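One protein chain omitted, others in place.
First chain written, first letter: the chains are A and B, and each begins at residue 1.
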Amino acid sequence: MKRQVPLVLCFVFGIAMIFTQFSPHSFSQGIYEEVIRWALIIGPFALVLATVTLIQTHTARIRRRTEHWQYSFVVFAGLIVMVLIGIFLKPQNPMFEWLYNNVQLPMDATMFSLLAFFIASAAYRAFRARTFEASLLLITALIVMMGNVPVGDLLSNDTASKARQWILDNPNLSARRGIILGVSLGVISQSIRIILGIERSYLGGGD
Amino acid sequence: MPNIDRRIVFILVALAVIIPMLLSVNLPVSVSEPTQKFYDYVEALPAGSTIMIAFDYGPSSLAELNPMAKALLKQCFDRDIRVIAITLVVDAPTLANALIQEVAAEKEAVEGEDYVFLGFRPGPVQVILGMGIDIASVYDTDYNGTAISEIPMMQNITNYDQIDLLVDFASSDTIESWIIYANDRYNQQIAAGVTGVIIAQMFPYLQTGQLVGLLSGILGAAEYENLVGAPAKGMQWINVESFVHLLIVILVIIGNITYFIYRTREG
Partner (left out) sequence: MDFWSLIGIWVAAFLTLSIYSVLYRDNPFYRFAEHLFVGVSVGYGIVLSVYQGLVPFALKPLWETVTTGAPEGFIKLIPICIGLLFFARLSPRHTWLIRYPIAILIGYGSGIAIPNVLRANIFEQTRGTIAPFAEIAAGTLSGWGVVEAILMVAGVICTLTYFFFSVEHRGPVKWLSKVGIAFLMIGFGSAFGNTVMGRVALLIQRVDFLLGDWLRIIS
């Protein structure tokens, strides 16, 4: 019950999705559509996992009095306020939207914009032409960076944007295609292993 | 080799943004081929066509994607192209809804007739595949709760067969899901506007025609604003961006010169 049934379910749903995609018969298409509906219904419940994990992590921090444990109360405060207002007043409510626009949005945008500072600092400290390969990476990055902005064209008489486009369209395309092919073969082989029950890590530990 | 305090670099970066912003620098922006292809495809659609726009980005990417989304919406409303907006990203609905309402108000587009925002549904792959069967099976109401059967512009729309172009504004791998499941399985034409991080990986799909056009980050936004004839934040910000890129290039060059000097000295 604990391991065999999930393996069987995984196999049945996996095989069903493969075969029904190759058969235009109405019975086969009926199964295909029904499985997609099932996935649509089951999927949203997965949010329980993320929420429980977050709550457990911060509850443990408070209980163990780890460093900066007091801030876990801030996590709970933000979470509870958003959930209470959102659930009772709905997401379209102006108060919920106000919190999103003036609290969540600026923090999210700012948090990621910090990377602009760190990327500039890292570029100065670590971006070195130590080897041939590193030099290729560095030169390409500089060309693309200058080709991405109007001042690059101004300084190079329109060469920068053309060089950038050529790099993206040619050597970059080849490298990316190689990666896509490699990753996709990996995805397919892993999917086959999952369906056949060879790969079982998704079952987690325990019996 | 000596390293300056990284906070000095931080200050330089901040100044490289603030000063050009105060001076309102305005350099011309040329248009790249993937942007031109995107624009031409939309321009070739007859009035009354339907575009589905997926706002697959949250606040962390709005700087790059909001300007291009605005420019596209303006183009659509100007040309009487109907817009069905959705999102596969949980933190996007409020942001996307506000953006659509803003442009719609500016262009006097009517909700339910010229555009509709269907909102978010979890599970990207099943949402994409589900809409291939029947959009109403995934979205039975729009974002505000109006039944899809009561929305005038949705009356003759069942699935991708009635969608002339799908545009994904993406900050993550949703664009690959759209390509794999909507383009390949349902033959849906797709164009994309993506963040800087994933621009490079889009080019194989552009060459095969799996993408009919591509807007590349804030540069793509500026180019599109240029094409649509509505210069706004994209044009303004790409000019500011110039100075930060120049600064980073100079920092890299200085870093390398000092590195080689020290390496030579130390033998």
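Assume a contact is a pair of C-beta atoms (placed from the backbone, for glycine too) under 8 Å apart; a residue touches a chain by one contact, two chains touch by 3 or more.
Remember, it's a predicted structure, so these values are computed and weren't measured experimentally.
*Asks:* Among the chains present, which touch the one that was left out?
*Replies:* Within the full complex, the chain left out of view touches A, B.
*Asks:* Among B:4, B:21, B:153 or B:230, which residue is in contact with the omitted chain in the full complex?
*Replies:* Answer from the full complex: B:21 touches the omitted chain.
*Asks:* To test your reading of the contact rule: which positions on subunit B touch the chain that is missing from view?
*Replies:* 7, 10, 13-14, 17-18, 21-22, 24, 60-64, 90-91, 93-94, 119-122, 125-126, 129, 139-141, 179-181, 183-185, 195-197, 199-201, 204, 207-208, 210, 216-219, 233, 236-237, 240-241, 244-245, 248
*Asks:* Which parts of subunit A face the unshown chain closely enough to count as touching?
*Replies:* Contact residues on subunit A toward the absent chain are 2-3, 5-7, 9-18, 21-22, 35, 37-52, 54, 68, 71-72, 74-83, 86-87, 90-91, 96, 98-117, 119, 123, 132-134, 136-145, 147-149, 164, 167-185, 187-188, 190-192, 194-195, 202-204, 206-207.
As a working rule, only the chains that are shown with their structure count from here on.
*Asks:* State the interface residues of subunit A toward subunit B in the complex, per the touch definition above.
*Replies:* 21, 33, 36-37, 39-40, 43-44, 46-47, 91-92, 96-97, 100-101, 104-106, 108-109, 111-113, 116-117, 119-121, 123-125, 127-129, 138, 142, 145-146, 148-154, 158, 161, 165, 168-169, 172-173, 176-177, 179-180
*Asks:* Touching subunit A in the complex: which residues of subunit B?
*Replies:* 3-4, 6, 9-10, 12-14, 27-30, 32-33, 58-63, 91, 93-95, 97-98, 121-123, 125-127, 129-130, 133, 137-138, 143-144, 185, 199-201, 203-204, 207, 216-217, 219, 238-239, 241-249, 251-252, 254-256, 259
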